[in-house]
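Working notes for the structure below.
Missing here: one protein chain of the complex. Every other protein chain is in place.
Let's look at chain A:
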Amino acid sequence: MAEQHLSPRLIPDRLQSRSSRMLKSWESLLLVVAILIFALNSFASPYFLDPWNLSDATFNFTEKALIAFAMALVIISGEIDLSVASIIALSSTAMGLAVTMGADTPVLVLVGLGTGLFCGMVNGLLITGLGLPSIVVTIGTMSLFRGLSFIILGDKAYTGYPESFAFFGQGYVWWVFSFELALFAVCAVVFGVLLHKTNFGRTVYAIGNNQTAALFSGVRVGRVKFILFLLTGLMAGIASICLTSRLGSTRPSIALGVELEVVTMVVLGGVSILGGSGTIPGVVLAAFIMGMVTFGFGLLNVPGIVMSIFIGALLISVIALPILWSRARRRMAQ
């Protein structure tokens, strides 16, 4: 925690002008990285700068980014939710079950959202009601939710989704802009406003920076956290609808390992894993970066393991960079 207070981002530095702070901010660095990757990709592959190809590429990150927005809030508040991928699986299974009972698209959407909310509620109750650490609870529910899908589905799959259901994961709103991309944009704005422009957003930062102080200042910490986990469950439900629709089928292994990619996206976006700081624009940029790196490497047929190494190296360097930077500055000041 000591390191965190020493990092330059958290010191209210009013001596700098607004524009100079913007220039030195995490988001501008990410923007530079994003532009660089975009340029490198267009240079490396003749197929990159094609509207339809770029549109296809957005599917690599939209679903994960939807969850990442809510996850960013959870992590800023000093908690974590590792059960999101399993919530996707359970929501998808519930929707598949509803299909076998003859449900149509509107009902399926309600079932998906409802299951997500329910899972979020379970997490929230265990964490805020019983006061258990979120990492322990969500590791538990991670196995629990996916385990339930395995019990319901076994080695079978649900495939009979109605044709109209395909819109959420395969449909286009206008020209190359898919429904998922539009949803991503809308959610980015909604979460951006929620975190940066509302009292609720301020309390999330307050809890992450100092939970006890927040509590004594009259913030209803438990309630805020409960809402955050509920929100994450809901976003996982939405992501589940998109993914299920895109795959047109459900298997209990759906979205395996996605929780770590979501957390990676959030941390890459400049959200402190220790809580207390981070922005939604940062997460949006990180989502684009991860999507473009995956797609760009894919176009060059770089094996997936190299991509993982690249993302891993990127992640470690973005976490290490501010720490090293602040150390160097301290040394210079001495």
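Heads up, the rule we're going with is that a contact is a pair of C-beta atoms (placed from the backbone, for glycine too) under 8 Å apart; a residue touches a chain by one contact, two chains touch by 3 or more; residues count from 1.
Note that contacts and distances are computed from a predicted model.
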Looking at UniProt, which of "MxaK protein", "tRNA threonylcarbamoyladenosine biosynthesis protein TsaE", "Tryptophan synthase beta chain" or "ABC transporter substrate-binding protein" names the chain we cannot see? "ABC transporter substrate-binding protein"
Looking at the whole complex, which of A:144, A:247, A:274 or A:319 touches the chain that is not displayed? A:247
Return the single residue from A:47, A:200 or A:325 that touches the missing chain. A:47
List the chain A residues touching the unshown chain? 45, 47-48, 50, 53, 56-57, 59-60, 157, 159, 166, 169-170, 243, 246-249, 251, 253-258, 294-295, 298-299, 301, 303-305, 307-308
